[in-house]
Each structure stands twice: as structure tokens, then as C-alpha cells.
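In this view, the complex is presented without one of its protein chains, the others remaining in place.
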């Protein structure tokens, strides 16, 4: 069963190879009458684009979205929204050196194993470039959530290699080259990344996400619990190696009496005193903040020499040429925010179907 | 959209409230001609059942599976397999004390918020008792995987509170009250659990899972990557607060040159020298071991007094009476193994659909 | 991909072999807080049951529904509703004569071809007995539709062999042995059926369905148009060989100027002057009556001698023993009404998800 569609009621299908003529996304199920322009989408795309600073790749991709369907007179029609980005910069390079080679950490071998064929130019479908489709769809989801519930999804880097953020200045996030909310530590993180880059290496890290004004009552037990669909959404991004909600792995150390979030009433509204759970109980949001963290592996593409094999199983040395992201975290954050938004809007529509408004 | 079905080609639907007349599972999509008896399923159910030892609840549930359809003359028919467990012990208790109460850490409030109604007896649908359906379905998946690929899924406790396993004796797992593979640390873990139990409290922990003879080429990029569907499967179990693959959160600390798994050839077969990724590349298994970890929160049901509110928002004290699991890990492990098995068999059937055997 | 689940938001899964221990249905996605008793379901089951009169089989099946989950204190919980019918009358017959035999018109050969195994007792999963699950689920759908929109679905026989109904007395339908709304023609139809029965033969016919108070705005272009999902629903009943909406095959004879339904206004409400389309435009209901017809083949089980082959391909004579329905129409009608109800409720919930009620 093919795996390029995400969501059930707000359904996103993405397509495109890294070096093909174009990449795109279809959104089927966006409710009608939402105001939507290319600029709404472009803003989020620009947060993801390469070449923003030194920690990322120096490649410039002038990713410009075009809306091909589903919008009329500035409003969504309720029909499929087709979004496309043309690949401007398809230089005809010589790929003969890499086409038979399996790069460590990449999907080269696994794609050959699975499909018996692969577009080896820039990773083809397994390239991180695939995530443009997610970001474009996520931009629409974010707009809808903001309009309906004032929902706000904020991601930021909390750790790069061994360096951890120590404070949270929200307004600094988009100024930091690493989308870190701590100005001091952001600087140290940047130095750490540039050091690795100089060595032809890459670094991993951790990002945290908080959702304010989460729509309440989202999540469908027993299998489509909100954390289950968020977990899937985040692990579907190739670079993610760990996901945790609320106290996460730390909750293994706690007693029930320390970890349970006691309930209370604030301004006539039931809520919790603490938020160790990350905002989800029995798989369902209650309107408190969602809190989750993701661990990101160091990017697989490094210039440092590594050993590997080719498609005949023969030993080869590999040096991945090109302009790579030494730390993918700042560009990962808008992608992950998009996936979170897609899960929330999908569940918000699912919840509506249950509600009798007659 | 309802959330009680898991999988796409090997599709499991579970049903049943904790204190209703029965619970069950339907498996639709099990291939025909698999030998299957109630004993195959009962064996796995017995690994999950309560009352096995002191760390778990003292409740005895004589969960006996009955096969109601889909099997004829000891073989699967390719038609839906209906499995049922009758609730023998439905004592008519007095629930008037708890029916308006929201227990901390539980789904009482969130279910009321979502559905406007809830079966408050023993948690109803949000009870951990729901997982019997997963284990029954998982038993079939395990049998099919074993027969087809000799696949073996092994789960074991690696941490309880602050106590960590230090060695791995596979044969000890099923002897340990905590399903811990380290005999010495298992003893310490048990003491730790019993100490908390004496205080009317509960403890969390970490379990690790390894899959030997993973079927290769499983996983459907870009959204249904193998780790994405495994992540969803595990986070759909209410007690799970974190999931990581391979090095997981530790990979945040590594450089690309340390973390990438170099490829090599063994016995004519391409494989990796290390397994930092946990066996998945670009979302696809390559036949090496799957390795993943889950963080388990301390059980929410504790006898210790907690503060909360009732369904009018009024402050109340809560003491959750009854016989609870002070540490849910040993009973969680067969449930998680089952979910892993369900993901693997589903993706194995999905992969078949791609393969032209003509 | 398994095929025993119907619907997307109101999702029904059925299970059970004709001569197995039980048959059942799971409804996942029924909205919470609907009053529901076993009697609501039993009433519809009784309309389908065999042994009601001479045109049907003389078999008595005391099909009694039991609700096993999803209902608490007489209300739906929003969790899966498990419904079961136990097979009381599992006499151990001798099946050695028929187990290797392929009956004409039946699924014996096709099941063997597909699955390589089959439960030959009474047709197993391919038996019409499977439809009890549809009727049980349909009863819930009907109740919900009636409560929300006053929707009423009425099916009746319009033709048996060459005999056609000439008038419509709604109140007569449930009195007629053939569920025919024309008292005179019903009598002639009955004679025709009994004549065929005496010859060990069976007869086909046509049934019409009308839906009053159809919820408006149902249907999801371009593939899930309302008529598309209704067409699937009806063709999923084994006995249906033709389906038409409104003028149906007759519209082939008409000009556009004759066939188009002109729009007008009645009581301030836009509607159509005629209803040649059967109530659906561009795949979407507008609140006018749905009108559709189904052609039913004569039942395949006949006592008359037929030629066939066994599973070695050897020629054999077949006489299908037992008590068969000489005309299946009166028992087909509640099944088809149920399928129509399932499509309407599913699309009603789908439509809700689109609607912003904030």
C-alpha cells in the first residue's frame, strides 16, 4: 500500500523527486471558504529553505509555490488544492560516480532493495527536499487552526550536540541561526556546528515543540490517540530518531504520585496543575498545551571519508560531495511544525464529525 | 473518524469496555491456510494476564479466548477472524462514589469532554484491559511472521525507576517478575517496585525491543516509513511517553561520522557494521535487527491521596481503590511486542503487493 | 486488502461463517448519546429472518442479537458497538457429499480459486446469512438518520419474473409476502413464486427504494459521489445484478430537454419540478427523494438437477438440497435498506466534518 498520503479527513499527498522537474502536494479535504494566497504558503516555505545561514547548506533553492487548483477568488473551494514548486536549477551533472554507490546512513541501499530501481540524483524521493510538500500543506493547516482556535505551534532547538539551551526567549527563535530560544547558547551551538562543518562532519540535536490553544477533545482511542498520530507524523520525517511527550523518558524515573497531573479549576474551566503528560490524557487533548520533543540524528551526508559498498557488494570509499547541512535542526523545525499542524487539523475535522450540532 | 482499527492489509479492530460483557478483536486480512488454534492465542494472552506476581495487580482474570469465525479445520480461511473473551467476573459494585469523579492521569475527564458520556466502571474503553484485543491479534501476526521469515520479537525491561539492567540473559526474561534480562538487577527492580507499592504508589520504567530476522524491504515512504508506523503503534498504548530507535536521543550527541552505519558484506549479503539506526534506513528495513526503546510512565491508579475535581469542577480528594499494577512493565511488554508484530505483518503484506512474481 | 469493513466515518465490520459458532458486526464511529436497545436492532433483524412465509425458506433461525459493547445505560458511548448472533442450530450434518463440489451460480469455485480453502458448510462466508451483520448495523444507522433528519427509507418489490406492480399502497408493503406495495399483483407474484418452487426452481425480480427526507449536501465528488457509494453498497449484496438511479436505463431514450430536472422554488426552498435524476446532482443530494432500483437474480440454490464439476474438474450432477428461498426479494429488501442507511449516515458524518459551526 502506497505511503505518500497523510491524514484521513484533511488529506495530504506529496510527490516529487529531488532532481525531477517539480515537487508538489495535493490537499484534499480542506474546508471551503478559507482565505488563502500563495503568500500564506510561501512564508512557511521560506522558513524551511536552504541557504539561510552558515549552519545549513549553501545551496540556494528559490522555491516558489504555485497554486494550480482548489482556490477561486482567494478562497478555498473545498476541492483538491494542488501546489507545485518547479525545480529551476536542474543542472545536468555527471552522476556516474555515485549511481552504483550506497552512501552510509542514506536510503540508497534500502530503496534498491525495496524497489529494484532508484533515482540516484540527489537522493530522489528519499531526499529531504521531499519535505517541501509537507511545509506547503502545513501552512494551510496552520492558517485554519489559527483562525478557528487561535492555535499556535512553536518549535525551537533545545540541544545541539552536548550544548543545551538554558532559557526561553520566544522572540529570539526566528533570529537564531539554529532556531534556539536562548541567545547565549545559540551562539555556542553555532560555533559547535561550524567546528564540525570544518571537519566535514555533521551534528545532531533536540528540538522541542509547544502548542498553545490546542483544540480540545482531539484524538480517537484506542489506536488513533492524539500522541499516536503525532508520533507517526514526526517519525515520518527521516531525521527523527526519538519522540517524547511531556516528561517523556524522564517519567520512567518518577512515581505515580509525582507524575500524575492533578486536576483543578481555573476561570471556571477544568485544567491541570502540572503538565507532565504533555497535554494528552487517554489519547485525547484537553485544551492545555501540547509539549513534545524530538531527537534528530546528525545529517548522513558528510564530506569525511567513510567506508561502504557498491551495488555489487564491493567495498568502496565514500565522500559525499556537495553543499550539505552541517546541522539540519533549524530547517527541520518548520517541517515538524507542519506535521503537527496536519495532525491537529485532521483530528479537529474528525472530532467535528462526532458532534451533533442540530 | 473512528480509531479502533489498526493496519491496512492485516487489519485489526478491537472492541469492549473493561466491565462490559466481553471484549474482542476482529482480524480482517489474515492470509488463508495458516494453522491456528486457540492455544496459539492463549499462550500470548497468558503472558499479559494480571496476577502473575507481586509487582502486578492481584486481580485474577481467567481470560480465555474463543475463536468465533475465520478458522475451519484448524486453518485460517482468509475471512475475518473473530476472537472473544468473556468477562466472567462482572460483580455489581457500587460505582456511585467514582462516577462523577475525574482521576488524575486517567481519561475520565478527557472522555467526558470528547463524548459527553462515559462508562466509568473500571475505566470503560480507556482501561488497559482493552489491550487483550491487541495481544490476541498480535499472537496471529507473530505466528505468521515466524513461519514466513523466522522473525522473533523480544521485549525486556531495561530500567525501573533509577535501576538499570546491566547485562542481557535472554533466557531469564520470562523468569523475571519484571521481564528483565538481568537476574541481579531484576531483583533490585522488584524491591523498588514493592517499596513503592507499600506506599500506595507506582513506578515507571523503560523497555527495549529487538526483532531478529526482520523481513527486509518493509516500510512505505514518505509517510508510512517503518519507524513511523512503529512509532504510532507504540504511542497508541496509553502508558508510553517516549519512543526511540537505535541510538535515539543519544544520537543528538553524535557526529555524522560516528552515527552513520557503514555498509559491508557478510556471507555475500550486504549489511551494516554497526546498528546505530536501529535497522531502518530511509524508512525501510534492510533485514538487520530492529532495535527500539519505550519509556513507560508510572501507572496512574494509585492508592495515595491526590487532589482533583469532579464533573462539576468542584475540588475533591481521590484515592483510587482496587488492586493495581505497581509497575506495568512486565504486562506491557507482550502488548508492545504484539503491536510491533502487527506493524511488521501489515508491511510485509504491503510489500508483497509491490512484488511482481510472474 | 481485506474487504469486510464498510464506510469511512460510520464504519461497519462484519464477520462470521454461515455454520460457525456465531456471526456479528462491529460499528465503529457511531456518535455518542444515541439511545439504543437490543429491541431497536431486533426489529430490523426480524424483517430479514427466514421462515416468514412460503415464498422464502422454511428454515427457522431464531436470530437474537446481543449487544456486547459500546452501550452504557441505554446510550451509545462513541466506542465500538459489538453485536453478535449465536448460531443455535449447528447440527452436525454430513457434508462429505458437497465438500468437493462446485455449485453453479455459487461462490464455491471462486472461493477455492482465491483462498485455496473454504468452509463448505452452508456456503461459509459467502452465504447470504452474512447479511445479518449489515441489517444490525443498518438498524442503528436508520435510527440515527430518523432522529436527526426524519429520514425514512422504504424498499418494495416492483417486479417478480414478468409480473409488475401497478400501484403503490405503502401500508401494504409489510403485509405482502413479497414486500410488494400492490395487493393484487402481490398475489400474482406469490403464485408465480410458488409455481417455480414446486418445480424446484427460483425466480428473480426488481425492487425499488425511496428515501424521504434525505439529508442534503451528501456526497463527495469526484469519486465518492453519493450514487457511487450507493452503487457500491448495493452491488456488494451478492444477489444484485443491476442498479439504476431515477430514470436509469430509460434515460438512454430521453433527450436532455426531457431528462433535465428544472429547478423551482417551493415554500422558499429550492427544489426540482421533476425527479428524473433520482435526487442526486453532480454526486450530491439536494434533499429531494432518493429513488433507485435494483435487479435481483434468481437464487442460485435450486433443487432442480444441474451440471457442474467437482474440485478435480470432473463432471458431476448437482441438486442443491435443503430449504431454500424460491424468491429472495422480501428478505433482500431490509438488507438493501440497511446498506442505503449505512451510506447515508456515513456521508452525513463526512459532511459534518466540512461544516464550520463556530
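Order of writing sets the labels: A, B and C. Residues in every chain begin at 1.
The criterion applied here is as follows: contacts are C-beta pairs under 8 Å (C-beta built on N, C-alpha and C of every residue); 3 or more make two chains touch, one makes a residue touch a chain.
Computed from a prediction, not measured in an experiment: that's the story for all the values here.
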item: Among C:98, C:139, C:302 or C:345, the residue in touch with the chain that has been omitted; value: C:302
item: Residues in chain C touching the chain absent from view; value: 1-6, 8-9, 14, 102, 104-107, 109-111, 113-115, 125-126, 130, 159-162, 196, 199, 201-206, 216-217, 219-225, 227-236, 238, 240-265, 268-270, 272-273, 277-278, 280-286, 295-302, 304, 306-309, 313-315, 350-351, 353-354
item: Missing-chain contacts mapped onto chain B; value: 1, 8-9, 29, 31-33, 78-79, 148, 221, 349-350, 352-358
item: Absent chain, residues of chain A that touch it; value: 1-5, 8-11, 13-17, 20-24, 26, 28-29, 32-33, 66, 68-70, 72, 75-82, 84, 114-119, 124-125
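Here is the rule we go by: only the chains that are shown with their structure count from here on.
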item: Chain whose Cα mean lies nearest the overall Cα mean; value: B
item: Euclidean distance of C-alpha centroids - chain A vs chain B, Å; value: 26
item: Residues of chain A touching at least two other chains; value: 1, 8-9, 221, 350, 353-354
